[in-house]
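Here the complex is missing a single protein chain, while all its other protein chains stay put.
The letters A, B and C name the chains in turn, as written, and every chain counts its residues from 1.
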Amino acid sequence: MDDRAIDIARLIPWLPALSAVVCGVCCTSRKLRVLAAPVCIAAIAAAFVLTLKAYPHVFDDHGHGVFHVSWLFTWIRVGGFTADMSYYLDPLTMVMLIVVTGVGTLVAIYAAGYMAGDRGYARFFAAVSLFIFAMTTLVMADNLVLLYLGWEGVGLCSYLLIGFYYDKPSAVAAAKKAFIVNRIGDLGFALGIFLTYHQFATVQFSELFQILATQPSEASTPVQIIPFLLMLGAFGKSAQLPLYVWLPDAMEGPTPVSALIHAATMVTAGVYMIARLFPLFELSPYALPTVAIVGTATALFAATIAMCQYDIKRIYAYSTISQLGYMFLGLGVASTTAAVFHLLTHAFFKALLFLTAGSVMHSLAGQLDLRHMSGMRRKMPVTCWLMFFGCLALAGFPFTAGFYSKDMILADTLQKGLTGHSTLYTVLAVAGLFVAFLTAFYTFRLWFRVFMGPTKYEMGQEHGHGADHHPDGVSSDIKVEHHHEPHEVNWLMNAPLLVLAAGALLAGYLAHHWIGDMIQGSSARPLRQAIGAHGAAHHATLFGMDLHLAMMYISSVIAVVGIATAAYFHWLNRGAADRVAAKWAGLVRVLANKYYVDELNDSVIVRPLRFIGYLCFVFDRLIIDGLVMTVGFVPRMFGLALRPAQRGALQGYGIGMATGTAVVVLLVLMVYF
Amino acid sequence: MNPMLDKLSTLWPEMTLLAGACVCMLAGLSGSAVVRRSPRWIAAVSLLLAGLCVATSSVAEPRHTGAALVGVAGLAVYVKMAIVAVGLLLLLIASQVPDRLRQTQDAEAATGRGGVFDPAGVMRGEFFAFFLLSLCGAMLCAGAEDLVWLFLALELTSLPTYVMVATSRDRAGAQESAVKYFFLGAMAAAVFLYGFALIYGATGSTQYDQIAAFVHAQSASGQALPPLFIVGLVLAVVGVSFKIAAVPMHFYAADVYQGAAGPVTAFLAFVPKTAGFVSLIGLLGPACQANAEQLQPVIWLLWIMAVLSMTVGNTLGLLQHNVKRVLAYSSIAHSGYMLVGLIAAVAAATTPGAVTAGEHLGNGVAALLFYLVAYGLATLGAFAVLGCVTTDQGDEAQTYDDIAGLGQRHPLLGVIMLISVLSLVGLPPMVGFLGKIYLFGSAIQHGYIWLVIIAVLNSAISAVYYLRIIGACYFAKPNDQTQVAVSPAVQLGALVAAVGAVMLGVAGGRLVDAARDAAAPPDAAVVETAPLPDGDAESWSPQWADTSVKW
Amino acid sequence: MMYSPDQLLPLLVLIPLVGGLALSLLPNQVVPAMAFVWTVVTLAVSVVVACLAYQPIDGNPAVTFLSSGDLFFESFIPWVDGFGLSFSFGLDAISLWLVLLTTALMPLVMLGSFSAIKHRVKEYYTWLLLLEAAMIGTFVATDLIFFYICFEFTLVPLFFLIGIFGSTQRLKAAKVFFLYTFTGSMLTFAGVLYVAWFNASQTGLWSFEIAQLARAAQAMSLEQQTWVLLALLAGFAVKVPLFPVHTWLPLAHTEAPTGGSVILAGVLLKLGTYGLLRFALPMTPIATVVYAPTIATFAVVGILYTALICWVQKDVKKLIAYSSVSHLGFCVLGMFALNTIGVSAAVMYMINHGLSTGALFLCIGMIYERFHTREMARMGGLARVMPIWAFFMVFFSLASVGLPGLNGFVGEFLALLGAFMARDVLGVGYAVAAGFGMILAAIYILYMVGKVVFGPVLIPEHDDQHQPPYPSGHTHGKHAHVRDLNAREIMTLTPLAVGCLLLGLFPTPLLSSLKPAVDKLVEPARLVLAGRPHGEATIDEVTTIIFIDPTVQHGHPQDPDAARHGH
Partner (left out) sequence: MPETIGLHSFILSHFLLTGAVVFALGLVGFLSRRNLIVMFLCTEMMFQGVAISLVAFSRYHANDTGQTFVIFVLTIAAAEAALALGLVVLLFRRKRTLDALAWSQLHG
């Protein structure tokens, strides 16, 4: 078994792990610190190469996807419960690995430049390599418990990286918030695993899928509950509606982190999990519709908030939540191909957008507010065009990557709506289109604000190299360049952006057939509700044309209209934008304050819980401890009661003894005779 | 041979002590100072001689004593040997008491008027004489087979102690405790004497075996025991319980233990208590011919006395600031624990087909005897350490801050106090724990679950004031006003007691077997059954008491 | 048969005992080093015992001493034959691993307290070594009274350690600690005597052999077993500490010296759970099955209740103390799931908690040595000033909160899984409720880490009379030059960190060795569950109490035998 070529893939997670250890060692001394970046980049790149080497082996000789399980070592085995460190390699894994290691390498290269000169340089790369280890383990896991290990591992790395600038209390609070909200999701996930083991006596995917294949379509209620529990975990990790609050605050971390973790890879873990366990989700009739509804609701909700935000990174954060909503919609309508395709393309253009935003922040010394910058195209032409391509892809401009993937999702939703005659999916498709319009609008609102219009800017307060650095006073012992002019970033940082831009533009066209074959060959192919985008039911038509062709036209029109309105309001006639904002002041204020969700959470959950905690502490000290002390006091009370009898007088004792004897004798006489 | 003569043959140990006492008296009055200082050696020699007599005294040929609770011969040997052993340790500790009295020194010093020595002032001889006499009385209690003999023995035990308490310290406290001890003792004596009289009245004889025959006849014929006998027995038990400071008669204990000097209090804590318990065993022996429900009032009385003694001892002990009063209340509490053993013994004796010799844990009397030695060693150690510390006014250590920081100032005394106190609490490695297993095991054996639960909770309460003593020794800052004057003899005595407590705890097997043999019931002693090999008795099925939970 | 080392176990108890007593003869300067040597020697002996235990017997790898599940290396020193008492030693997998935990932690405790203890050094190390002897004695004892002796003797050393070397309220803490546990264990003493007597009435012979008592005790009626279980719980639940009787722990922990609190958290809390496992399960199976839900409710309430309390604590040591109560709630929950997964998880949990919480206390001790304060409000951002310490602190916090890949996760996950699988004993609600404990654990640990390790730098001003932080004595600029961990301190923490990681990634050697021993302990309870009555407990009396959940179908995975893994 060990001679199989596929087993080379077992090394993929352990290279970054090794790099994490090496970078950890580099942290200790200033001289070694510079060494961290190359080690990290090399490790992730090597993982990427290994992925490509293992790629052909997931197909059998006539091209159909097949899965391999390669065992590394025994992890947990107790009383029939087995969860080993072994990997499940199939086309879906390959897609995810390409995304993770590919985007990972590019972001690492960018970060080498971006983080140069930072005091925690080696610590940053140690955390990034640990993240890649956790993400690859998550993606390649062969059983639910190993998936859970990767799951919480990425949660830990996001905690470490969000709280990278641990001097800032806001960063520490954001990191804590991220970890705890993820943990809430993970609880659902863990309970899902328990129920799965309880029902199917196994947690390994290979065995699970065999058992699921033989399951009757009408599963028993406990089996139907499993997807809802797993869904909780997915929504927690992928920042969907109830548990999305942590992602916008996660922007406290350095920008490469936001790009890699909070845009491209980690947040897609939820999508991957549902795709991987799709046979399980198909079992219960209500699971997938719930996923679809939550996905669309989140997309709409996040898009509206993004409209009125002024911080660049927060806009992109809400945009990510919105795009993830799309992916969940795709999964909800059993079109895993569309969902994973959108995941792939989104990883490219969102990483691009974040990194270009990083370049803007980098050159404006940490300035992030839209209102304090405009007309930067003269100062930073390359970044301007790179962000332009990213925005096009995000807005879904025809023939860009975003266009293909978003269109596929909306088409499949509409098709399910029309063929299945269920109004739910039609409504979801229409909502999806409206969100596409909003997305186009807020993306280009940002772009026109930043790059178009008169060139004026206010430098951010962080002086020195790299973006939102430590507050001054903390003597960072690196040379401080006092730039007062925004400048183009060096080529080391722009090179990866070019690759990402190429991906954002061309990935859609190149990959939309390739992704279909990959998903069909993996565990994520829909078995029961086979409506498959390219499967049967070609005959659905809309406006006389073939459905997919029609959808292409509609979404391109929406994208162009969106871009035009954004151009009008935020480039040509900014005054009009202010007038509209003034007219709808109430709505704008609500959206700007993110529907006051954070304040709601704080007052409804955090504060009362803390009060209950305080109540328990007082209860513990007063009642339980008090009770124990009073029980301890009882003997002393007896003593105090008996003490008067010992007052020292001889006759007193005599009387005591006499009465004692008399009482005893009388009792004996009375009771017994 | 004339029964009286062979009776005398077993009294050699007592006679040696008596002789020793007289020689001490005389030596005390002799002209030369050296001879006047010699009584403590004379006492030691006579004790050793007595020990020798006990060891060699022929216990082999048992006399048929009819229906005593236990074979008198076996019990007597064990008790006498225990008294000799603990007596020797007490002697070591008490050897300083007479010298500390100012009167004795002044009387010894050359008086201004040309060196005339005032014999009345010299106490040294008398103290040791009374010491030996009291021990002799305790030994007599062990051998008693007759109410009159028992009465005399009890009086012989207590009268010398009144004098020892009165002359132990020059303080008013000693005199006050002596007067209380004397008068209350006299009253208690009157009570139990009246009890004896009623028993005699009901049965017509004062001999244990005749009383046993009478009771046996009564219970065999099915009638209830005559009320006169029951009331007599109750009065006797309550009267004798003055010696062991059980509840109705416990009032004197605290003041007397506080007033008297440390070593004398140690003496009071062990010798009268041993005499008291042995007499109770003797007294209840004949009564046990009756069956359980006929003896219900007596068992119920013992149950009340045990529970009240434990509770009063422990709860009042919590409130004390004076270490000696704490140890006094702890001795009341320990009497309560030992009464648990007595109850188990009576329950065993009154149930038909009672337990045979091979049986250990079920044997209340053996547990009682074992615990007596364990308790003796522990209190002896504690009081010895107290005796070593003198406050700046020249008085003995009384309160907690007198012995503050003892562990740091004198590590050996600290460790001895620690071992003694831990043994009193009943913490495992010490002999006290083994004693508690024996006592509570035998009580549970006969269904007294609730009694054991109360006893266990009481020993938990007792931990509070014992911890205060350890806390004072180890946690408080050393108190430099007190001097720690340690004479070699006292230190040796305390050390032997502590080592004994630990060694017996760890290797207590010997003592357990000795106690079991001592407590062998009469019929077993008469019917020469081969003593069961240790431990792995062959499978025989003892007729167990019914397993119903009594109270 | 190669030499079976039954003399090793008495040696294991005697070395620390003799070592401790021998310390009093040595001069003060050499006492710490000698104490450390004694503990290392004990560790060496225990490792030898472990290797022998794992050694395959006459060549067949599957059969080792551990595989049979019953006691091995038994030896016997006569003590009081009359009562059937003897110092009898014996090991099984559970006690082997707990002995290893004890002997592994002790050298680190010694190492950790070299700089902390300056006065009365001799007493400190003597009491620690005697404590170690008592703890090892508890784990290797197979005679009920010998177990009870060691179990109760552990109180005395700690009473002195807290009383002499504690901080401000040490006297109250020592008193409450001793009396609370002592009262509980005295009730257990009564229970023990009752069981021994019941055995004697059955077999006619007094004996305190645990195996024999267990066999005889199962014949007790449910009512008798309830009383005995109550007595056992009185002693062991206080020690665990289970929810309502836990109030002594925070006081004892905060007042104990660093070494004392590490051992208190590391091993002494395990005496309670070990006692429950060794006695409650085998001796009173019917009562255990009947009252498992009640005890599990206490455990779960304990988890959530104390986790919330942790969150509002101001003193970091009190926070960790309350967290121990919460963690051990998981352990008890796993134990009373009464299935192999649950009980193995409980044993694993004991060891994990020992390592991670012991390490946390060591870290806090190092802070206390430098700043003489435990107030979280007065310190912050120490990562900036002490990066190595920060790494260890974060590492052990995550281990204790159950991050996968570290040891806490395996114990916690399996405990919850065990509780979830035990639908026939406990309802499914227990696992879900305990799951929320995982979230609360993350909340209070990150609250503490956020305040102490991260955030803006704040070095506590030592306004009281303590000498300046650690040896440096520099003036206080914005950055007092506070020394990070020195080599000794790193050497104390690294083994624990490696232990956590290894147990996290390779728990199977431990778990598989536990399985036979655990099965033997759980077997009586499982028989009761399966309805096969014992003694006179009639079948209907048992089954009416415990319904067997019929709804679970398809391979109810109680104990599927073949361990399947991917090829």
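We take it that a contact is a pair of C-beta atoms (placed from the backbone, for glycine too) under 8 Å apart; a residue touches a chain by one contact, two chains touch by 3 or more.
If you're wondering where the values come from, they're calculated on a predicted model, not measured in any experiment.
Enquirer: Which of the chains on display does the removed chain touch in the whole complex?
Expert: Those shown chains that the absent chain touches are A, B.
Enquirer: For the chain left out of this view, which of B:A186, B:A213 or B:V415 touches it?
Expert: Checking the options B:A186, B:A213 or B:V415, the one contacting the hidden chain is B:A186.
Enquirer: Check each of B:Y78, B:Y162 or B:Y208 against the chain that is not shown and name the one that touches it.
Expert: Missing-chain contact among the listed residues: B:Y162.
Enquirer: Identify the residues of chain B touching the omitted chain, counting contacts across the whole complex.
Expert: For chain B, the residues touching the absent chain are 147-148, 151-152, 155, 159, 162-163, 166, 172-173, 175-180, 182-183, 186-187, 189-190, 193-194, 196-198, 200-201, 204-206, 254-255, 258-259, 319-320, 322, 325.
Enquirer: May I ask you to list the residues on chain A that touch the chain which is not drawn?
Expert: Considering the whole complex, chain A reaches the absent chain at 643, 646-652, 654-655, 658.
In this text, only the chains that are shown with their structure count from here on.
Enquirer: Quick check: more C-beta contact pairs at A-C or at B-C?
Expert: Answer by contact count: A-C.
Enquirer: For chain B and chain C, let me know how many angstrom lie between their CA-based centres, rounded off.
Expert: Chain centres of chain B and chain C, defined by C-alpha means, are spaced 44 Å apart.
Enquirer: Do you know which chain C residues sit against two or more other chains?
Expert: 179
Enquirer: Mark out which residues of chain A touch at least two other chains, giving numbers and ranges.
Expert: None at all.
Enquirer: Flag every residue of chain C that touches chain A in the complex, lowest number first.
Expert: The contact residues of chain C facing chain A are 179-180, 244-245, 247-248, 305, 308-313, 339-341, 344-345, 381, 383-384, 387, 398, 403-405, 409-410, 413-414, 416-417, 420-421, 423, 431-432, 435-436, 438-439, 442-443, 446-447, 450, 453-457, 478, 505-508, 511-512, 514-515, 552-561, 563-567.
Enquirer: Quick check on the complex: what are the chain C residues that touch chain B?
Expert: 24, 78-85, 120, 145, 148-150, 152-153, 155-156, 159-160, 163-164, 170-171, 174-175, 178-179, 182-183, 186-187, 189-190, 193-194, 196-197, 200-201, 204-206
Enquirer: Using the touch definition up top, name the residues of chain A that touch chain B in the complex.
Expert: The touching residues are 635-636, 638-640, 642-643, 645-646, 648, 650, 652-654, 656-658, 660-661, 663-665, 668-669, 671-673.
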